[in-house]
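Every protein chain of the complex appears in place save one, which is left out.
For reference, chains read A, B and C in written order, and residue numbers begin at 1 within each chain.
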Amino acid sequence: MAKKNTLGLWIGGAAGDGNASAGESFMQICARSGLHSYAYNSYQSLIRGGHVLFQLAISEKKAWVHPDAPDILIALNQDTIERVAKDAISAILFNSDKIKVDESKLKKGCKAFGLPIMQLAPNPLMQNTVAVGALIQLVGADLGLYEEMLRERFGKKTKEVQDANVAAAKAGYDYAAKNFGDIGIQLPKGKGKKAVLTGNQAFGAGAVVAGCKFYSAYPMTPASGIMHWLAPRAAKYGMVFKQAEDELAAMNMAVGAGHAGARSMTGTSGGGFALMTEAIGMAGMIEAPVVVVTVQRGGPSTGLPTKTEQGDLFQVIGASQGDFPKAIIAPSTVEDAYKTVGEAFNLAEKYQLPVMIVSDLTLSEHLETVDDFELDMPIERGVWATPRKNGEAGEPFLRYMNTDTGVSPRAVPGQEGLLYVAGTDEHDEKGDLISDVHTDPAKRRMMMEKRQRKMTFLAKELKPTKVEGPADADLTIVCWGSTYTLVRHLMETVNAAGGKKINILNIRYVYPFATEDVTAALKKAKKVLAIELNFTGQMCRLIRMETGIEIKDKLLSYDGEPIPVEKALAKVQEALNG
Amino acid sequence: MAKKNTLGLWIGGAAGDGNASAGESFMQICARSGLHSYAYNSYQSLIRGGHVLFQLAISEKKAWVHPDAPDILIALNQDTIERVAKDAISAILFNSDKIKVDESKLKKGCKAFGLPIMQLAPNPLMQNTVAVGALIQLVGADLGLYEEMLRERFGKKTKEVQDANVAAAKAGYDYAAKNFGDIGIQLPKGKGKKAVLTGNQAFGAGAVVAGCKFYSAYPMTPASGIMHWLAPRAAKYGMVFKQAEDELAAMNMAVGAGHAGARSMTGTSGGGFALMTEAIGMAGMIEAPVVVVTVQRGGPSTGLPTKTEQGDLFQVIGASQGDFPKAIIAPSTVEDAYKTVGEAFNLAEKYQLPVMIVSDLTLSEHLETVDDFELDMPIERGVWATPRKNGEAGEPFLRYMNTDTGVSPRAVPGQEGLLYVAGTDEHDEKGDLISDVHTDPAKRRMMMEKRQRKMTFLAKELKPTKVEGPADADLTIVCWGSTYTLVRHLMETVNAAGGKKINILNIRYVYPFATEDVTAALKKAKKVLAIELNFTGQMCRLIRMETGIEIKDKLLSYDGEPIPVEKALAKVQEALNG
Amino acid sequence: MANQLVSKEFHAPVRTPAAEAVAHKPTDFKSDVKPDWCPSCGDFGVLAGLQKAVSTLGLQPKDILTVSGIGCSSNLPGFFRTYGVHSLHGRSVAVATGAKLANPDLTVIITGGDGDGYGIGLGHFLHAVRRNLDVTYIVMNNQIYGLTTGQASPTTSVAAKTKSTPGGCIEGPLNPLALAIVSGATFVARAFSGEPNHMADVMAQAIKHKGFSLVDCFSPCVTYNKINTYQWFKERVYKLEDKKHDAADFKAALDRAFEEPEKIPLGVFYKREGAATYEDQDGAIQKFGPAVRQKLGTTPEERKAIWDSFK
Partner (left out) sequence: MANQLVSKEFHAPVRTPAAEAVAHKPTDFKSDVKPDWCPSCGDFGVLAGLQKAVSTLGLQPKDILTVSGIGCSSNLPGFFRTYGVHSLHGRSVAVATGAKLANPDLTVIITGGDGDGYGIGLGHFLHAVRRNLDVTYIVMNNQIYGLTTGQASPTTSVAAKTKSTPGGCIEGPLNPLALAIVSGATFVARAFSGEPNHMADVMAQAIKHKGFSLVDCFSPCVTYNKINTYQWFKERVYKLEDKKHDAADFKAALDRAFEEPEKIPLGVFYKREGAATYEDQDGAIQKFGPAVRQKLGTTPEERKAIWDSFK
């Protein structure tokens, strides 16, 4: 029988046991040998203890989801055995010094491979390294790459520490070779090295490349990853990174920096976003470009800080009082996250408005291999007023000039001859308040129309929203955000099977909404199923508002977990056959 | 020719000139003689200067709108003459000592009646009193009532001050009798005395009667009127009134008070509401009853602080992250404002959730006569857990017990034997956090479903949303909030004319939405026209989201002013005939 | 559900009079949830201190409301057997204010972290101070954001490397004691988790004090703050009681507040007795007592009077 050439791996332990970092190392090795992978780490809102489960899929072709069940489970504590040993398919690796496995409770054919850590390593803390060594042997991965990685990781430590870790890995490898039988898995060799990163890292890297020069934020899971990636790197790229005293400050600082002429961004999650909303309206009114990333997590309120959900759609749409121009984009993949930042900055500057990027915990925190793509992004800053020697000015500068596109040539403080005051009160073209003029409905209307006119032009330059997959599919699945990757996996699985076919309508533009494209796609669809992670079917509601079309068949999940593939597949089959 | 028995009155001056208070006095006199009235005061975001225009309609039957143009204009400064003298129909009253009127610029038949204030009063500041005296004479109102009112108003001043004012009024009256001709207006005598109040005062009075014991707020136009009415009266009714340091505090205090067992309320406008949103989600999660009044004004951002708009609908709908139970009600009239507070408190306590009342500047600040109605309101506090002697408790108290209705018997701090912690993290029935338990999707689902289940039951007890007016009308006008009174006026006007007929679908329940009622009404309508005060047609968008029905014909106004009757009538005629 | 009876009627809470108070051991204030802090986290000491303090004072669990924000430290109410609200990050003081004004009979204890109280919540904290509300604020000051895995807080020292200040912190730390003192606090103290008995004693004094009381507690974060460790504090702390400090002396209190970081005083820095609390001056509370015990509803006469006032 040919060996299996993909791997589902789970690593379970408590917070502080380092399972995520063991998993990431292994993922990295595979990526360096050209394999694809997708990982989701399930953890809790606590610093030590609890149960953390790193769930990884590895394969030669692009991996879109983490596995429902593991071929191999590495258990770093007894609790992991009790919870998930029953799910393992082929083998369980564990520290036999302290963990007991009752083989009678395992799946048929699943082997329990105990590692006597005390014999194999000088320090029980090295259990992860030993286990990864053994894992490498079991799946035929490259121990040399792991050695390389360990030396990198402990690069700042002494040679002794490096050597001890390398030895521990080797000991695990050798012990497995000698004592564990073959389990029928052999990972292939891919081509080249692949990058491994999270959505948050992609937002950070995207910001650097997009020319973001100011990032202000207040820590909040699951958005902190952006801050953590940027903080040590910002200065190198000339970006001011500012931790603020709260989200009110983070957002208002970003608006101030955007107004002053720097590309500026902030990032947060729902509770912090609530505090940012007032200043998002300010950006709309004073026409300051700014980018806000909000990463959804389990709600409402503090909710499930470390769990995933897509429940903040209307919070973002409804951010701040009154009608004002803005854009809202929801990327779906790590690559998309990176590119969305560039797109957001261009829209923000060209149309002088706030752009919100809506992410979710899964997108922001999961790790994914990404094939190389064009990293460069065009930087489009829109139209500027030409500075003029003070004396020359025959008339006042009209910062908010009423133009055909609604976009007024921009000026920033410090420029010659373009003095103006940007005010959150309604103002005239020059910027002078009209809130204290008796009643100037005509001017007010003009200014509202000028600002809103920008939306017409902005909408025109957005990329089309297209159905992905076979045009004549039997079922169109509507999704948004990270749920796209699950749906993509479903499509590849179902369509490969030969029978009925599905395609995907992924909604990326939340505002302005691609009403025509979406209407056309839904009208053309034979059947429609929506999959989203919230209670009320928020995207379905938005679609109905924008197109009038009601999507009746929905898979809504709101338990904090990504939807298991099995469950989604069952629902798709039901929809296809129903 | 029979004399006209209604009056359109405008009083114009600068901020600080006291025109609103002159207008209110006159309105009060008419109300005391049993007449109806409706007044809108147009002012600006500044303390002195500018142009303030008090616009009042008086009639025997209920007045629903202020007049597009005045029969009589009282001008307190020259600026008023320049701006609006041309609109006056019958007469202009002005201080001839300092104001000039060019009669050639007036409407045909409009008379300029100068009052030589220096001759008529000891102090030029009494010009308002003199003018009101003259006005009373011109329209045949009751000078005795004015005298009574002046003595009340200056009740705390000396007898001399009172007498001087009464004399000034009399002087104006006599001067008019002697020098001004008849202008063909005679106000009738109505029956009984009528109450005159603003929407904000109705919110305040409603709160007192509904048993609100805690009102926290931060000043913000146009919501401050609630605070200003309550602050001096709260203690008398056992209500703690607390000015907070900002809206974050105002809302969080209200949640704390609601949690502790007091009926609690807060009030604000869009910018402040933005700051309240996070804690609204908290109330949803910890199931604390609380009522929030948000009064819309011209947006976006600081916008037009003293102008009217209905532009915050999605801000309120989208308040805070995640899905949680809540209710949103938009009252339309002063009486409705009063009653809505009572309804809101009952819903808040019975379903243990935040209830938002959405008002707008026009509703909150306009003055209206209200016929007596049943002021009492039922107070329904929902289900409570029965306190138990500590020792008795055989099992922990389940504050968040999963019940058939989703409503769990409530307990408040200080009660015997019902200890629990209310947490904004997801929790189990007892209240213990589940955000740090590995992954308990089943419990999470149960708690989400328990909370959301409350919505089903809440929705069932809301009053039906009905069409008002002739069932077989040719046009159904959709409106919400204060715009209802304009539409009511339109309906009475159009339907009285005998030709085609209109009826009204006023949307009062924003959330949960009366989907069935509204769908049925719209399906039955021959033609539909929506009138609302915002740029994007927010209520139309909401209706489409909830019913799938798109309302194409809209009168949208976003210039900060209430829509003039003329303009609305023209649109209605177009819709009827188009 | 045997013991969980449902009632249509509200049985308003009544504080147990001192004479009827039942003695509770510190362990009676343990909830059945096991604290999930990292082993050796300073917050264990604060929890224990608090349990001892309320026990010493003879308080009844039901008469205490503990309100926290969000953070490791803000998890405390879950482990403390009293009524509790685990509210929003930075808003504990405002929530507690509302609850206290609705029911002044409650002993209200606010607990939370330095980020929660001195960072995002700074405004509420100082405004509560100037109100002299009769509540006790216990801050577990670990000079770091613990729950979000180690960013700089407003009390992080200059040059400290954290996740958000990898090159070293370049902002000066706030001095919470001095801020409270200059804002009119009537009781300002400091304690240290490494001195549990002293801490319990200071907390008891704070809770007993009528008016706003602050106890800033050094509560080491063993996971993310490798500078301000137990050892670091042990080398620096001393007790004000041992130095004849006069807590009634405003200037002396301020001087002590600025002694750190070389020498760190523990104990009561400042105390002013007899100042009226906010509740004592509120008209409604004075006339009608706790809002939560008032009967709701108005008489027909009251309603008529209100309505007539508009006529």
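FYI, a residue touches a chain if its C-beta (ideal position, glycine included) is under 8 Å from a C-beta of that chain, and two chains touch if they have at least 3 such contacts.
What you are looking at is a predicted structure, and each value in this text was computed from that prediction instead of being measured.
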| item | value |
| --- | --- |
| Omitted chain's touching partners, listed by label | A, B, C |
| Residue among C:196, C:283 or C:297 that touches the chain left out of view | C:283 |
| Selected from A:17, A:147 or A:245 as touching the chain missing from the view | A:245 |
| Touch criterion as defined above, residue of C:123, C:194, C:267 or C:290 at the omitted chain | C:123 |
| Full-complex contact with the absent chain, from A:205, A:329 or A:518 | A:205 |
| Contact footprint on chain A, counting only the chain that is left out | 31-32, 193-197, 201, 205, 208-211, 213-214, 216, 234-242, 244-246, 248-249, 251-264, 278-279, 282, 286, 370, 372, 375-376, 379, 381, 383-388, 390, 392-398, 401, 409, 412-425, 432-433, 436 |
| Touching residues (missing chain, whole complex) on chain C | 119-123, 126-127, 130-132, 154, 167, 170-175, 178-179, 182-184, 250-251, 254-255, 257-258, 276, 278, 281-283 |
| In chain B, positions touching the absent partner | 16, 45-50, 218-221, 224, 227-228, 231-232, 235, 243, 245-247, 271, 301-302 |
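Going forward, only the chains that are shown with their structure count from here on.
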| item | value |
| --- | --- |
| Chain centre separation in whole Å, for chain B relative to chain A (CA means) | 43 |
| Cα-centroid distance, chain A relative to chain C, in whole angstrom | 38 |
| Of all residues in chain C, the ones touching two or more other chains | 36, 70, 86, 88 |
| For chain B, residues contacting two or more additional chains | 248, 278, 282, 286, 423-425, 433, 436 |
